[in-house]
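As you look at this complex, bear in mind that one protein chain is not there, while each of the others sits in place.
On to chain A.
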Amino acid sequence: MSDQIPVLVLSGITKTFGKTVANSSVSLEVKRGEIVGLLGENGAGKTTLMNILFGLYRADEGKVFVEGNEVNIATTADAISLGIGMVQQHSHAVSRHTVLENLMLGLPGKNGFLDRAFALNRLKEIADGYGLRLDPSRVVSTLAVGERQRLDIIRALFRRARVLILDEPTSVLTPQETEGLFSALRSLQADGVGIIFISHKLNEVMAITDRIVVMRRGKVVADVVNDKTVTSVTLATMMCGHEPDRVQRIPHTRGDACLVASEVVLQRDEAKKAAHKINLTIHSGEILGVAGVSGNGQVALAETIAGVARAAHGSISIDGDIIENPSPRRMQQAGLSYIPEDRIGAGFVSTMPLKDNMVLSRFSYPPFSRAGWIDWGKVLSFAESQIAEYDVRPPDPQMPVGLMSGGNQQKAIVARELAFSPRVLIIAQPTRGLDVSAIAFVQRSLITLRDAGCSIMLISDDLDEIFQLSDRIAVMYEGSIIWETPIEQATVASVGLAMNGSNPALTEARA
């Protein structure tokens, strides 16, 4: 189909923010029925480019053509009316409304009334055409993450999208759901929809795309047909300009039990009749990987152990000492560090300078303050030394954290929490949204910390990462740990089964 007019052409797009050049004469082409992978490290300019295409930013220079006609995209409404659909990492659907109501949002309607018949009809067409099925009467808040994503795709198709942009679509899916997404994408492809697939996961990009465009520092550095010559090593090399180093877990002898959670019932499950009791032990020098489809209680478990949320029942001890009435401060004093998934929302005050944020949980203690007086000199020298050690960029302690890139925010929070050699570290989604070199850096820091004897609870939606780093793996399903096993005995298939709620041990026994 490559002889046809490309459905979308971006030509010479340039966008600067102040002195930063986010896109420098970027050109990109998507043909009908083509899946183009867009790869690049954080700050490479992928998101900026997509935001320009979707009308969220305006380009300083460059042209956009849709089916051969030059167009002007100033708002998202322009983009939608041109047939450009965007599926973002986190769904923006109205959670209290039903699937159908969400689909009708923004439609013109008929004589000022909502046109339900039209919407239902269109939904059926999409279900029959692409196998994307969703009950129109379901309330969005009851949908699983994968189903919400399906809603977003349906919504784009509903508006007759001819170009579909998917930004990190698989980061919230189980391996099985990812397969489902891929088969839907293939049927869209067969129908002539052009797709831009943005991902950090190289193996997925290689599996689904026809062509791969790699961006680095605002420029397109490679535009290659996805054939057998493309490997994850060549792609990663193109992305970061040098050969990547993959962090390897070397088995390590673990020490005594350190973090013990016994019979913990999460607050959110308290009302349930058969609330699950969570028993969990992490030894010194051990990484426990917690897998699970997001929303199955991983965040609640992390917050409960960190003292942020109260447990409905049960106790938590570190090195044999039970912590009474756990609060964030008590857990910190017992040697626990917590790096939440929501770095900007819960880990930082984004409007405040980096130096203040580097001591966010410690400024009340010496050496940063004495008798209530802050020693800003000590704070600054601490911040500077951590910034240098962890290579946080830009190395400006006065920079508001909100203006830093995601990767550097994560480096900064790791630098902060690891500075005081915690006994226990709880870290959620440590590498989400990070680029290849930042991922390697954070993962290596975790391994080093483990080797120094820390107990680490690693919560991640990225199964590759769990397998890469964990010594043991636990799978959460509906607020309890459904399965736990040493990493040597886990397979992607068995973990996937457990993520869907069936205990692999029992399933295998039955088979």
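Keep this in mind: a contact is a pair of C-beta atoms (placed from the backbone, for glycine too) under 8 Å apart; a residue touches a chain by one contact, two chains touch by 3 or more; residues count from 1.
As a convention for this text, contacts and distances are computed from a predicted model.
Hey, which one's the missing chain according to UniProt: "ABC transporter permease", "Indolepyruvate oxidoreductase subunit IorA", "Monovalent cation/H+ antiporter subunit A" or "Cytochrome bd-I ubiquinol oxidase subunit 1 apoprotein"?
Of the names offered in "ABC transporter permease", "Indolepyruvate oxidoreductase subunit IorA", "Monovalent cation/H+ antiporter subunit A" or "Cytochrome bd-I ubiquinol oxidase subunit 1 apoprotein", the one UniProt assigns to the missing chain is "ABC transporter permease".
Among A:Pro6, A:Gly45, A:Gly83 or A:Pro504, single out the residue that touches the unshown chain.
A:Gly83
Looking beyond the chains shown, say which of A:Ser350, A:Ser381, A:Thr485 or A:Ser502 touches the absent one.
Considering all chains, including the one not shown, the answer is A:Ser350.
Hey, which of A:Thr75, A:Asn121, A:Asn203 or A:Gln248 is the one touching the hidden chain?
Residue touching the chain left out of view: A:Thr75.
Tell me which of A:Leu100, A:Met206, A:Leu360 or A:Ala505 is the one touching the absent chain.
Counting the whole complex, the residue in contact with the absent chain is A:Leu360.
To test your reading of the contact rule: which positions on chain A touch the chain that is missing from view?
On the side of chain A, residues 18, 58, 66, 69, 71-72, 74-75, 78, 81-83, 306, 308, 327-329, 332, 338, 340, 345-352, 356, 360-361, 363-364, 369, 372-374, 376 touch the unshown chain.
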